[in-house]
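Okay, here's the structure, questions in a sec.
A single protein chain has been omitted; all remaining protein chains appear in their positions.
For clarity, chains are labelled A, B and C in written order, and residue numbers in each chain start from 1.
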Amino acid sequence: MSMNSFGHLFRVTTWGESHGPALGATVDGCPPGVAIDEAMIQQWMDKRKPGQNKYTTQRREADEVKILSGTFEGVTTGTPVQLLIENTDQRSKDYGDIKDKFRPGHADITYYQKYGIRDYRGGGRSSARETAARVAAGGLARAAIQTMAPGVEIKGYMTQMGPHQIDRAHFEWEQIDANPFWVPDAKAAEDWAGYLDGLRKSGSSVGAIIEVVARGVPAGLGAPVYGKLDTDLAAAMMSINAVKGVEIGEGMSAAMLTGELNADEITMGPDGPEYSSNHAGGILGGISTGQDIVVRFAVKPTSSILTTRRTITKSGEDTEIITKGRHDPCVGIRAVPVGEAMMACVLLDHMLLHRGQVGENRGHIS
Amino acid sequence: MSMNSFGHLFRVTTWGESHGPALGATVDGCPPGVAIDEAMIQQWMDKRKPGQNKYTTQRREADEVKILSGTFEGVTTGTPVQLLIENTDQRSKDYGDIKDKFRPGHADITYYQKYGIRDYRGGGRSSARETAARVAAGGLARAAIQTMAPGVEIKGYMTQMGPHQIDRAHFEWEQIDANPFWVPDAKAAEDWAGYLDGLRKSGSSVGAIIEVVARGVPAGLGAPVYGKLDTDLAAAMMSINAVKGVEIGEGMSAAMLTGELNADEITMGPDGPEYSSNHAGGILGGISTGQDIVVRFAVKPTSSILTTRRTITKSGEDTEIITKGRHDPCVGIRAVPVGEAMMACVLLDHMLLHRGQVGENRGHIS
Amino acid sequence: MSMNSFGHLFRVTTWGESHGPALGATVDGCPPGVAIDEAMIQQWMDKRKPGQNKYTTQRREADEVKILSGTFEGVTTGTPVQLLIENTDQRSKDYGDIKDKFRPGHADITYYQKYGIRDYRGGGRSSARETAARVAAGGLARAAIQTMAPGVEIKGYMTQMGPHQIDRAHFEWEQIDANPFWVPDAKAAEDWAGYLDGLRKSGSSVGAIIEVVARGVPAGLGAPVYGKLDTDLAAAMMSINAVKGVEIGEGMSAAMLTGELNADEITMGPDGPEYSSNHAGGILGGISTGQDIVVRFAVKPTSSILTTRRTITKSGEDTEIITKGRHDPCVGIRAVPVGEAMMACVLLDHMLLHRGQVGENRGHIS
Partner (left out) sequence: MSMNSFGHLFRVTTWGESHGPALGATVDGCPPGVAIDEAMIQQWMDKRKPGQNKYTTQRREADEVKILSGTFEGVTTGTPVQLLIENTDQRSKDYGDIKDKFRPGHADITYYQKYGIRDYRGGGRSSARETAARVAAGGLARAAIQTMAPGVEIKGYMTQMGPHQIDRAHFEWEQIDANPFWVPDAKAAEDWAGYLDGLRKSGSSVGAIIEVVARGVPAGLGAPVYGKLDTDLAAAMMSINAVKGVEIGEGMSAAMLTGELNADEITMGPDGPEYSSNHAGGILGGISTGQDIVVRFAVKPTSSILTTRRTITKSGEDTEIITKGRHDPCVGIRAVPVGEAMMACVLLDHMLLHRGQVGENRGHIS
């Protein structure tokens, strides 16, 4: 079967294909009384929107979101919110030549093996276009978080593109929104532009690493032991198209540390516990500590490239393929707002869970 | 709230604390007709059991599993299976001195912040002892898989301990069960023994990376887009105590590849599609390809070390702590059978989902 | 919170308000390969559509369903199916005078108490208009059942309207579609027409009982002990607006029977077990027996009547109210196709569950 919902209490179901009339997100469990309108969501849609510069796919979509339900006089009512986005630039003819061939590295072959039927137009449901619905839902989640915990800030950025990593010593928060890669390092932005331009021209593609940070998250969020905050974040990020790895705090590098180096020491500050470092990425035992939540994920290079690759047809014959559609040389770029959206949805979900279950029972340290 | 269940159709709920009378797994959704007895599960329990050699915690637990329900005359009946493990060596007195202090890098502080109450005896619910219940459930899952898809083989092993990685050129499948680290490299096993002995004597600890492979998994498993096979595996592994990162196939390194290098080319073999490589880790679009499923996860070093660390008390005073309990210098070792168990549970779950939804609709390529 | 989904594997989420731009059903888990188009669903929509005769609300809605996703070339693909219905005749001005008053017997007061905000236009989410989305989802479920188990037939009809009951001795299956009440008794249809006409003219309303029967359902459906077939049917029917009671087989009358009278004796027939009677309503231990599934539910009279009733305002002042909107003298009539739709959804869901879990393990008696 397919499973198109995530979240425990803030429950998002996305629907729609790359080349159908529309796609969207059905969001159940949004708290009532959240101020929301289409423009508030649109700002995040625009961040992900294709065709904005030469580094992303040239498909042109307005990606205008419509709110069809769940609000009244500018606020949510507590009933399901339907967020609909029409597909306007579908150009299905581009995809005719891949109708009977499976693109290597794509979901073409597995969707066919699973369902026995494949919507070959632009990848159908497996297209990254599905992430537009996530960003819409994330916009609603952000608005709800703003109401419940106004201090929370969520920000994503790229830390690696192919062999190029950012220099943490030059990390500048303000740079993130100042370049097309959302990279927190002006020098890197410049270098990457040239690198990516070369890739684009040669019809190649490259992977990337995105880091998403949430600041101001209260301590106590997470539902051990199978609804841990890091568990849900790992699932959320891994569910994004093309993601192959997820890390919390030190991530895979934790394997190289000793216990002395890894444990963040605790001291008492004026507003509560403070930590000497954040190897944990803001999560201990699956529960937020109050530090920054730090998640990273790796996006593989898109497999739609202009180099001939060996593959097979639906009837099992060996053949070759070149993918000529409009695609991203680095899909990781547009994964930044998607990662932010997933972070927002997961955090809101756990805020609601935490209110539901413990309320005044929380242990305050003071 | 806490959430102690995972799985969609094969649904495992673990319960129990480190120092309560017992712990276990309530398993709902196991198919009927699976041959099972306590000995079949015990073999996996014994692999995880503490106190087996000097490299793991000296707590001694028989870890004998009892089947309290769900079987009749040696086979499952389709009703819930209760797997109970009594705690026998609890020695709570060991933990008295950490009653009012939070151990850095532990869940002590966050459990208190979340629940307002903390079972400080050995970490309570946040103890790695909870993983015994996972291994029991995994044993049942393995038996069910054996019935449904006899060719499937699941194997975990260590690929890194602190700075020491295995040499893939010397990978020997047969070595895995021949050393206390489940490392597929005889030379590495020898080196690691000395390294870990040193760490143990100095009261330190170190992280590790575990790889779990499933061979013989049929194509078509996975439930896009939020119940993808990789999504569920990421959640399953990240939910294990101390795990900070999860990778599928190339994992984080996918960021460094170009599209040409990353995409696994397809050719037609005698039994169906074959792939030139397995960068994808056996999963495309969240659905199994029929190749080996390859998952890796990083385990941080245990924070219970014999070095004094700064921390605070429940009443918010700065203090210091040394953890004197019986602990593992490398918890990653005992995470190997736990990772295998999670793989087994996730695979069985998706086998059941796949039968439920598509049946004869599957697309065969021949 | 609100919870707007039902079903385990065939999962329906309805969304939308009475007077918003649209409403619909997001259906996840529909098997792939089911032939479906808008016309196939429309036939069931038309059965529920308001304004068809003088016995139902005079609101006029085209109730045209659009399929926005999940199909390709006339069949389902296994991805989510979005069924959208635009609201065309909203006439919100009708409801202005109840903006600050709570209608007795309506959800006005409880929605306000729960959510702190109320979409007063036509009842918002609590309107019976929500059932249009159920009927659309039910149409899809019927098509899937037709593919999986072609012999299944689902039929609903009225057995009581106010004090008037059908005479079981005159039960005629063919009459059901021959009168505006879907009553299986020509004489009753005639009597009820006069009775209801009187009620309508006097601005009153009356309750009803609907019976829904499913024939040809295979034995073995149901997931004890909390996903029993009767449990899920009870929830499905009770979730319909205005329903106050649900019965399976003998229903509440089972209280009056002795064990000798109640138990349906079993004999062996040419095609399997046969039963001397069907007091059980086709369900034993929560699992279908292969007999007709028989469910009944009672719908209370609509509270929107032309008689002055005492009530209070949002600010807690005593007042009076007359509801002048366009409403049904007997909402039970339009509940018939809704009950059928819920039966279809529940049966399909359990067919999928049953395939998923037991497959060839089923016990055949022959």
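Methods note: a residue touches a chain if its C-beta (ideal position, glycine included) is under 8 Å from a C-beta of that chain, and two chains touch if they have at least 3 such contacts.
Since the model is a prediction, treat every value here as computed from it, not as a measurement.
Of the listed positions C:49, C:142, C:228 or C:334, the one in contact with the omitted chain in the full complex is C:228. Residue C:219 is the one among C:219, C:338 or C:351 that touches the chain not shown.
One of B:13, B:159 or B:289 touches the chain omitted from the figure, and that residue is B:13.
Looking at C:40, C:109, C:149 or C:193, the residue that reaches the missing chain in the full complex is C:109.
Think of the hidden chain as still there; on subunit B it touches residues 1-5, 9, 11, 13-17, 20-24, 26, 28-29, 31-33, 66, 68-70, 72, 75, 77-82, 114-119, 121, 124-125, 352. Mapped onto subunit C, the footprint of the missing chain covers residues 1-6, 8, 14, 102, 104-107, 109-118, 125-126, 130, 160-163, 199, 204-209, 219-228, 230-235, 237-239, 241, 244-268, 272-273, 276, 279-281, 283-290, 296, 298-305, 307, 309-312, 314-318, 332, 353-354, 356-358, 361-366.
In the analysis below, only the chains that are shown with their structure count from here on.
Per the C-alpha superposition, subunit A sits rotated 180 degrees relative to subunit C, a value rounded to a multiple of 5. For the pair subunit B and subunit C, the distance between C-alpha centroids works out to 45 Å.
Centre-to-centre separation between subunit A and subunit C, using Cα means, comes to 38 Å. Taking each chain's centre as the mean of its C-alpha atoms, subunit A lies 26 Å from subunit B. Residue numbers of subunit B whose C-beta contacts span two or more other chains: 224, 353, 356-358, 361.
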